[in-house]
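Read the structure below first, then the notes.
All protein chains but one are shown in place.
And now, subunit A:
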Amino acid sequence: MIAATKPRTLAEKLWESHVVHQADDEPDLLYVDLHLTHEATSPQAFDGLRLAGRTVRRADLTLALEDHNVPTDTHRLDDPVSRKQLETLRANCERYGVELYRVGHDRQGIVHVVGPQLGLVQPGMTVVCGDSHTSTHGALGALAFGVGTSDVEHVLATQCLAIDRPRTMAVEFTGRLPAGVGAKDLALALIGEIGTNGGEGHLVEYRGEVVRALSMEARMTLCNMTIEAGARAGMIAPDDTTFAYLAGRPHAPSGERWERAVAHWRGLRTDEGAVFDRAVTVDVSDLTPLVTWGTNPSQVVPLGGTVPDPEEIADPAARQAARRALEYMELSPGTRLRDVPLDVVFLGSCTNGRIEDLRAAAGVLRGRSVASTTRLLVVPGSAQVRRQAEDEGLHEVFLRAGAEWRLPGCSMCLGMNADRLRGGERCASTSNRNYEGRQGARARTHLVSPEVAAASAVAGRLAAPSDLG
């Protein structure tokens, strides 16, 4: 077979179409079609640019957003340290001519929610952002990964990234997805199976009928969590679901360009006979809603289960980690997850802060109230999601149930702003990381889906919608 017709994976096609330069003893130089940036990881990059006397090569392929640090109860920036970081971003964008959606702008929100929503992320593109959950954008059939600040500077200066080619990995979900189980559970099931570094050095492609049947936003949830399995990126081949999602969005092509784009996008899938470096299959037929019990996303069990006993874990390192996790989480082996009481429930983040997530949660909360011992924060992923939810009257469902209806931002996902758990509070969260202290000092986090989050808020303890009377 000649090289040109060798069957290729989607990841290989995306990679090869962006190589600007390749040499034996150098990493590949990859072109970046869209660079998203935000206040938390960019100040030092712009500073480096300035110190080296360089400039932004393609301000027109760069978009800045204010998300990590912004307050969600007011548009006023009262905290001086946060304000300084936001003002630094504003000054940098002004100086280098980068478009910025500030707090209060009708397009403001979390980078990974805003990009797809505006049609800025399209199949076949490369997307880079100084944020690990950039993997989200792979849902549209893009090659998208997170980088650190030095690489942000590199992309600002050159619109390229010098990077070694990762290996490829196929993840296929088989069987039929039971009702009440969704993308968040798929992601947690995979991480539970392969571990927090099970995807290290790989570009993951999600495949199979289960994935095909997911909505665009559910695909984003799945790709978002890929980083929690340690992989560089997650992606899904574009199909009619993708094209229907994109059509008519502000930055999507139109008319004759749309026709040509779709014709091209249809070719962006793994060829018959293409070989992945690794393949994993997860049967989802018996999947039930999952919840994490520990301090990393692989420490996960069915909501109907109990806290595992570390002494029953064979691997000594995993046993030790489980012991420490239980100590931190203040949980004892054998406790039923459904008996775990909650102080706070957080509905939001780039994992589950989209309109479908809010609809799912509102569906559970309609006509019900949040438990008196529990606080529910609903933080839409973007200003557009917030508007849409209000148009649909979802905010009234939340407010009537006794929840707080917040302004968009990362909020309690990472506890950079004032939305933080305090004094060892316990939280069911739709975000992506349950690390020690992620949501505040001594904070205890249980990762769950939006439906489980909503039911848990009503029950005041971990619960599924079917548990509510």
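Note that a contact is a pair of C-beta atoms (placed from the backbone, for glycine too) under 8 Å apart; a residue touches a chain by one contact, two chains touch by 3 or more; residues count from 1.
Operating definition for what follows: contacts and distances are computed from a predicted model.
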Among "Sulfur carrier protein CysO", "3-isopropylmalate dehydratase small subunit", "Monovalent cation/H+ antiporter subunit F" or "Aspartyl/glutamyl-tRNA(Asn/Gln) amidotransferase subunit C", the UniProt name of the subunit that does not appear here: "3-isopropylmalate dehydratase small subunit"
Selected residue (touches chain absent from view) among A:L414, A:A428 or A:A459: A:L414
Candidates A:K84, A:R278, A:R338 or A:R359 - the one touching the absent chain: A:K84
Candidate in contact with the missing chain, chosen from A:K13, A:H112, A:H137 or A:H154: A:H154
Contact residue for the chain not shown (choose from A:D60, A:D73 or A:D283): A:D60
Interface residues of subunit A (partner: the chain not displayed): 20-21, 25-27, 29, 31, 33-34, 40-41, 43-44, 47-49, 52, 54-63, 68-69, 81-82, 84-85, 88, 94-99, 119-120, 122, 125, 130-132, 146-151, 153-154, 157-160, 162-164, 166, 196-197, 200-201, 227-228, 230-232, 251-253, 257-258, 260-261, 264, 296, 317-318, 320-321, 324, 414-416, 433, 435-438, 441-442
